[in-house]
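Just one protein chain is left out here, and the rest sit where they should.
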Amino acid sequence: MDIALLIEWSVKIGIVFFILMTALAYIVLLERRLLGFIQMRLGPNRVGPFGLLQPLADGIKFFFKEEIIPHEADRALYILAPMVALIPALTTVAVIPFGESVTVSLWGYTREIGLYITKVDVSLLVVFALTSMGIYGIVLAGWSSNNKYSLMGGLRSSAQMISYELAMSLAVVGVVVFSGSLDLTQIVKEQMNTWGGIIPKWNILTQPIGFLLFLIAAIAETNRVPFDLPEAETELVAGFHTEYSSMKFAIFFIAEYANMVTASSMATLLFLGGWHGPFVKELPLLGPIYFTLKVLFFLVLYIWLRGTLPRFRYDQLMKFGWKFMIPVAIANVVLVAGLALLLF
Amino acid sequence: MVPLSWYLALSAVLFTIGAVGVFVKRNVISIFMCIELMLNAVNLTLIAFSSYYREISGQLFVFIVMTVAAAEAGVGLALVIAVFRNRQSLDADDANLLKL
Partner (left out) sequence: MEQAFFLVLAVLSVGAALSVVIQRSPLYSAFSLIGLFACLAALYVSLQAQFLGAIQIIVYAGAIMVLFIFVIMLLNIRKDAQVLDKHRYLWVLGVPFGLVLAIEVLYTLSKVAKVSIDKPAIGDSQSIGYGLYTTYLMPFELTSILILLAIVGSVILARRDDEKEEN
């Protein structure tokens, strides 16, 4: 195997992992500050300037907290659960492209580097496969804690995930039909053209219904407000992670935020043209910056929703999923397929 | 390159384990899972053949087997819930009246 390739991969993985972990820590801070702003209070602002060192302090605190495993818990599964939640959430990033490619010259040695970790020709399916595995962490945690609130949280979560995964996949079918590929890079390339040189051909403009469906289903998949029933604190204490403490609890949090980042990146890639923006052809390094900005937009949207919307009731959630989301998604698939027949 | 016979041997072993499982398990859900295991062993054979004979049909069969397995899981688990509701037990021997 090529040594240079091996180095390239390791460096890319290292950089992406470092950025992702830092970003996750600061999204938590952003969420707390923004929520504070929405609720007319200050939020954490004591540690460092503007509270910027707060994530560090939180991390240290988590490390030194006492680790409690309930007496009647299923020990092996209890310890396994946070890992099962975290691993798929972080693995997904491997197939998400965040730019086209850049040419790097270092000590007179030139090399073209693709801005993705791996390239799979069914990367969209891989992302779906991995996100559907994420549910097991929650289910295992709910079961192994041997606590009725946790069990309820796990049960609700599995029902919710099955229901909304369907709607999410159906919403994406439209995009796949239009771009004729399951490769995320290819899907982004299809959105490169413009109408009249100004309006970009992003999928959000050609299929707004699909976009809305995807956004709602993605929020449900990541267990965020208003679909945060698995951890509804007012009824289930804290749902599946009631019994977790210390770093294990923190790992569930990291997994949740990593899933949020994945969902936002998917929305960006599928509907908002990925890394496209003005002057990106002349300066390929702008690509990742545009990509980050778009992802950040979705993350702020997540937080904004949390600050404004109340939680669904369980039966409302199921009714909404099966009686509204899925029929509309199917109608959207039929519509898009008909349009594609007419256009191509 | 891995020889075809290795894949076939593996799938034979998996199929047998599944069949023995159907024999020795008494819990309806466990029996069901062993049947899924057998289906998957067959899928592995089909894909191995399809790949080594350069013929895509085998993979299409697997595609259809997966659909059938999904339908089967839906109906089967509905049956399990109905039986449990009436008998409060999941033992296959308790559900021997040919009705719910």
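Order of writing sets the labels: A and B. Residues in every chain begin at 1.
The definition used in the following text is that contacts are C-beta pairs under 8 Å (C-beta built on N, C-alpha and C of every residue); 3 or more make two chains touch, one makes a residue touch a chain.
Owing to the predicted nature of the structure, the values given are computational and were not obtained by experimental measurement.
Against the chain not shown here, chain B presents residues 1-21, 23-27, 29-30, 32-34, 36-37, 40, 43-45, 47-57, 59-60, 62-64, 66-75, 77-82, 84-85, 89-91. Residues of chain A that touch the chain left out of the display are 77, 120-122, 125-126, 128-130, 132-133, 135-136, 139-140, 142-143, 151, 154-155, 158-159, 161-162, 165, 182.
Definition applied: only the chains that are shown with their structure count from here on.
Between chain A and chain B, the centres computed from C-alpha atoms are 33 Å apart.
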